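Shown here: the complex without one of its protein chains, the others still in place.
Moving on to subunit A:
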Amino acid sequence: MALSWRSWLANEGSKHLFLLFWLCLNAWLFWKTFLLYYQGLQYYYLHQMLGLGLCVSRASASVLNLNCCLVLLPMCRVLLAFLRGSQKVASKKTRRLLDKSKTFHVTCGATICIFSVLHVAAHLVNALNFSENYNEEFLALNAANYRGEDPRKLLFATVPGLTGVIMVLVLFLMCTASTYAIRVSNYDIFWYTHNLFFVFYMLLMLHVSGGVLKYQTNLEEHPPGCFNPNKTLRQNMTMPKAFGEPFPDYSTDSFPEDPPVPEPFGQNNLVRICSEEPKFQSHFPETWFWISGPLCLYCVERLYRYIRSNKPVTITSVISHPSNVLEVRMTKDDFKARPGQYVILHCPRVSALESHPFTLTMCPTDTKATFGVHLKVVGDWTERFRDLLLLHSNQDTEILPIFQQRPYPKLYVDGPFGSPFEESLNYEVSLCVAGGIGVTPFASVLNTLLDGWKCYKLRRLYFIWVCRDVESFRWFADLLCLLHNKLWQENRPDYINIQLYLSQTDGIQKIIGEKYQALNSRLLIGRPRWRLIFDEIAKCNRRKTIGVFCCGPNKISKTLHKLSNSSNTYGTRFEYNKESFS
């Protein structure tokens, strides 16, 4: 499969460019801070005491500042949903970048872990050096109380040390619980440990308030390494050795643009005389500036989400579908959603703490306020939820007076939140591929088209649905047939191209149902041959840009991604949009 550079650039270009920009920012920050502590005059004495450990620890701290600031932003779901929805604010390319928000969050998190390890290692070296290189001359600079003090005391008995140790523990717990294997098998562990991030940020605020590392304030009166006539000859003799190391560049004219830097006095090293003792002061914690913004934004957003979801929904009906799928229809005041968005359901009677995301299969419209979700019963939460709902439905079959009927359990809905599938209506031609229950985002799109298809940019929709079990097609068989018939009536039979695939068959049941003739004739046995499908779509839509949307198993997704990046002879471009789950 030939890789088309234009297709690859269109699909992956902006993502990689953004990553490159972020990498450069980190590298620049690290290098700038490293040089500041390595060469800065105000850190001369501190650097003498601590060596490279100082530079590495501060440089990694600045990278940590940046990433602790950025890691929260992709998790502001309401903000992201707003950016997605406002088509005037963000162009399509920016919206496609938003699809990668979770990946960016993971990248920043991994960077935080790696640089924390570096930061801790460097500070352990610093603790040792603080203890061994106790400075008798400038007592204010020391973190230890006397020479040879146990470095463990510096670690555990100071505010920065103790908060740092606890932060590392919290980070360790969060990191080990965030691996893919744990998220897939025990999502609860991931969710509960990840909420410790708040503790982490509070400790971080305390950690930087310690002010252990100090800088020199009076550089004019006391240029570092100057000659102090009141000191003994032996102490003055130790100074030339100190010059050799941190000032290799000052003998050459390497800073023409930095007038404030004093004239290279490496040449006049024993001539400058100190007028006073050096004064040291702690930094203002700049981390507070870095993290207060995103933390406040995130907290405000959580508060807003809590207030918005505090009113329970009214469940209007519960329908049981084959293959363990349950449809729940409900209404709520002032609830607006676009097709493709998802909500998070919270049912206190099922579980007080857990909440789970589900894609909306039916969105509220101007005429109808009902919205619905289809949920597949796979884990214990969905099992209990189904039992609670169906228990109530079974009660309806007995004739009970209304006051004796138990109402549906209270259900809270948080959202709606955006997803890449919202874009499917904004392409002229869209290819939507669904695997099993992954059809839910496209179901909401189809429901929306059923209400009115003329107002959208979409002119043709290729809908491919792959299932293992022929009964699964019944979830939306009615919807598909309705849409198909409506389009036929309105003389646009080619608007939607439906292909249903039954990937596993026992050979006996080959039709969906007697009344779904439109679907029976479009049911194919076996797995789809993606290369051929892409070729056919490219041929029928020459030189157009086609949006490819996939919601299903990873294997299909990878194949489609690869095919979208490859070239075809018709000049058609495929833009791949994908959501990452779990």
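We adopt the following convention: contacts are C-beta pairs under 8 Å (C-beta built on N, C-alpha and C of every residue); 3 or more make two chains touch, one makes a residue touch a chain; residues count from 1.
The definition used in the following text is that contacts and distances are computed from a predicted model.
Of the candidates "Electron transfer flavoprotein-ubiquinone oxidoreductase", "COQ3 protein", "Cytochrome b-245 light chain" or "Superoxide dismutase [Mn], mitochondrial", the chain left out of this view carries the UniProt protein name "Cytochrome b-245 light chain".
The chain that is not drawn here is touched, among residues A:L9, A:L25 or A:V184, by A:V184. Among A:G211, A:G293, A:G379 or A:G571, only A:G379 touches the chain that is left out of the view.
Within the complete assembly, A:L155 is the residue of A:A110, A:L155, A:I344 or A:L450 that touches the hidden chain. Contact with the chain not shown here comes from a single listed residue; of A:A61, A:V120, A:M330 or A:M362, that residue is A:V120. Listed here are the subunit A residues that touch the chain not shown: 120-121, 124-125, 127-128, 148, 150-152, 155, 165, 168-169, 172-173, 175-177, 179-182, 184-186, 188-189, 351, 353-354, 379-381, 507-508.
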